[in-house]
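Only one structure is covered here, and it is reproduced in the block below.
With one protein chain removed, the remaining protein chains of the complex are shown where they sit.
== chain A ==
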Amino acid sequence: MLLRHTTEKEIDRKALTINPAKTCQPVGAMYAALGVHGCLPHSHGSQGCCSYHRSALTRHYKEPVMAATSSFTEGSSVFGGQANLLQAIGTIFSVYDPDIIAVHSTCLSETIGDDLKQIVAKANADGKVPDGKHVIEASTPSYVGSHVTGYHNMLQSIVQHFAIKTDEAKRQVNLLAGWVEPSDMRELKRISKMMGIKTVLVPDTSDVLDAPMTGKFEMYPKGGTTIPELVSMGDSMKTVAIGEWATKGAAIALDNNCKVPFDMLDLPIGVKATDRFIMSLSKAGAVAVPEEIDRERGRLVDMITDMHQYFYGKRVALFGDPDQLLPLCEFLLDLDMVPAYVVSGTPGKTFGKRMKEIFGDKIDQVKFKNGANADMFQLHQWIKQEGVDLLIGNTYGKYIALDEKIPFLRMGFPIVDRVGHSYFPTLGYMGGIRILEKILDLLMQYQDENSPEEKVELVM
């Protein structure tokens, strides 16, 4: 009983988070920046943060994650970190030679009031940025928002810095990805290709954080959105942004600066959300939906038909990022399952509103919470009060699952005790099939293990 100290009775907590269901902004900024080719993330603060963020990403993706740090000392935190950052920019270009340095702040540099914009401007003015190279920056104070906010802020910066509108309109669609796996990025590209639409996907961590084994260590692996692609985004016909919490700022920036209109969508998880995504893409690219995509959808629906009796009425507890939780809840409801408890540490006022839309008159069936004090301790307490049949969330859910003996589907960030997430997508219809396969495996395994001998069935 690892979490034996969790009490069933809820106490009113005002000032305390126990077992957080989120982490901090810079790790998200780092992940987003890694999805740009030739980009080295830079953490403006003390060494510890940078080291933790790199470790967190390394554990999840099992790939080298590079990032530099301003290495604050006591002095920098008193006199400000400008000197550190200027020195860092010089060192990085001469030693690590990236095309882009993506600087994000940390709690510390934010609190002492370092103005990244101004420091980066000074670096440019002082000639510290070689020709053709770029320094972009995003403010990512962790005491506001979560890792998703950090991803959002860096994505917005990337788009803002590079996208330019010229006179030459391009037959292409911008695809802004929320925080998903490299496998999902790859899937998004596969879908666009099948549909015959030229898309610019940003960020794109495929071939960066699922790089093949070559016997070489590459500081800047092959993948990532390239600078010319980023620049061209200003001339696209439309932007399709998936995952409001992660992509909204970037979508708005493209609209404001380059007059590229956008569709704001959920991550395409499950049937309906994928339908919406495909429709939006087809409209944006002015193409018909190819038959093969219809057939993928058909296979997903077929699988639900075949197995629907196993889904019916199963109670599920979920935790993670809003962008993932919302369409996932919708999917579970379509499977006739009951998303009973939903927790996200990431704040955002629209969460409640969206939950109500998705649940409709079933809203009474769910207890949900996001933002301050929405943590896994809370989730565990709810589960203790009335159990669930399935738990969905990142690796940290393991303790609850083991203690309460609940089948546990790992989805979200971080997953540090299993592999597969960076190789198999959960987005799109094919991703839906994978989610179903995983859920069914778990439920059936549970049934096999817990049925009396005479009730064990070969055919399920």
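Just so it is clear, a residue touches a chain if its C-beta (ideal position, glycine included) is under 8 Å from a C-beta of that chain, and two chains touch if they have at least 3 such contacts; residues count from 1.
One rule holds in what follows: contacts and distances are computed from a predicted model.
Of the names listed as "(2Fe-2S)-binding protein", "Carbohydrate ABC transporter membrane protein 1 (CUT1 family)", "Nitrogenase iron-molybdenum cofactor biosynthesis protein NifE" or "Dihydroxyacetone kinase", the one that matches the UniProt record for the absent chain is "Nitrogenase iron-molybdenum cofactor biosynthesis protein NifE". Looking at A:Thr58, A:Thr226, A:Asn257 or A:Ser282, the residue that reaches the missing chain in the full complex is A:Thr58.
If you put the hidden chain back, the residue from A:Leu34, A:Ala88, A:Leu116 or A:Leu265 that touches it is A:Ala88.
Screening A:Ala288, A:Ala372, A:Val419 or A:Val456 against the full complex identifies A:Ala372 as the residue touching the chain left out. The set of chain A residues touching the chain not shown comprises 1-5, 7, 11, 13-20, 22-27, 40, 42, 45-56, 58-59, 62-74, 76-77, 83-85, 87-92, 94-97, 106-108, 111-112, 141-144, 146, 211, 213-219, 345, 372-373, 377, 396, 399.
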